[in-house]
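Of the protein chains in this complex, one is absent; all others appear in place.
Showing chain A:
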Amino acid sequence: MKALTLELGGNQLTLLAERGLWWAAQETLILADLHLGKTAILRRAGIPVPEGPDELTLQRIDQLIQKLNPQRLLLLGDVIHGSLQQHAELIARLSAWRATHAKLTFEAIVGNHDRHRAVIESVIDWRAPQTTEAGLIFCHEPPANVLSAPWLGGHWHPMAKLRAGIDTLRLPVFSLEPTQGLVLPAFGEFTGGMDLSQCKGRQRFAVANDRVIAID
């Protein structure tokens, strides 16, 4: 795995090819946009998408925890996709999964999809929409303007279309924004994405298989 390290507000942050961020100094693993329960909500609404992506998302978190041994997991919003009221099995599964990482602190910034977070209150400690820590602001939606400190966010599910020679590929990206912040790619399996084009002051880092590469 070839990772890439950035400095933001005096903090060293490692962009992981697994679509997450490793904050070594704080022993914190940062992930954005899991959208757990999305396939279940779609099925309930009559859209036949198979079960499976959630489990893979959790497995991929397990692998990262094993590899990095963090003290804390920090989620940048949209942990769940919507109301899980009618999906008791999923809530039970999340609680059980949480229990396998008993020593770990679980924190999450509230995202726009997390309105119905009450049902997983016991799994995660929710934090305010813009939380400051060690000179960084953690948020879900990237702010429109510069904040008092550099920020980290998600929400956009950023992707980039790349063209090299005669080949084109669409890859998830981390995006360092002109507004002094970093947008993380969506971590969840069933999330899709939004193309983020090149623009002045933006620097994108694409996740290509097992490495992260600057593309601007």
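To be clear about the criterion, contacts are C-beta pairs under 8 Å (C-beta built on N, C-alpha and C of every residue); 3 or more make two chains touch, one makes a residue touch a chain; residues count from 1.
Operating definition for what follows: contacts and distances are computed from a predicted model.
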Practice problem: Write down which listed name, "Ligase-associated DNA damage response DEXH box helicase", "Sarcosine oxidase subunit delta", "Spermidine/putrescine ABC transporter permease" or "Xanthine dehydrogenase family protein subunit M", is the UniProt protein name of the chain that is not shown. | Solution: "Ligase-associated DNA damage response DEXH box helicase"
Self-check item: Omitted-chain contact residue, chosen from A:49, A:118 or A:146
Solution: A:49
Quiz item: Looking at A:81, A:117, A:140 or A:155, which residue reaches the missing chain?
Solution: A:81
Exercise. Using the touch definition up top, pick the residue from A:10, A:135, A:178 or A:192 that touches the left-out chain.
Key: A:192
Practice problem: Mind listing the chain A residues that contact the chain we can't see here? | Solution: 38-53, 81-82, 86-87, 89, 113, 162, 164-169, 190-192, 195, 208-209, 211, 213-215
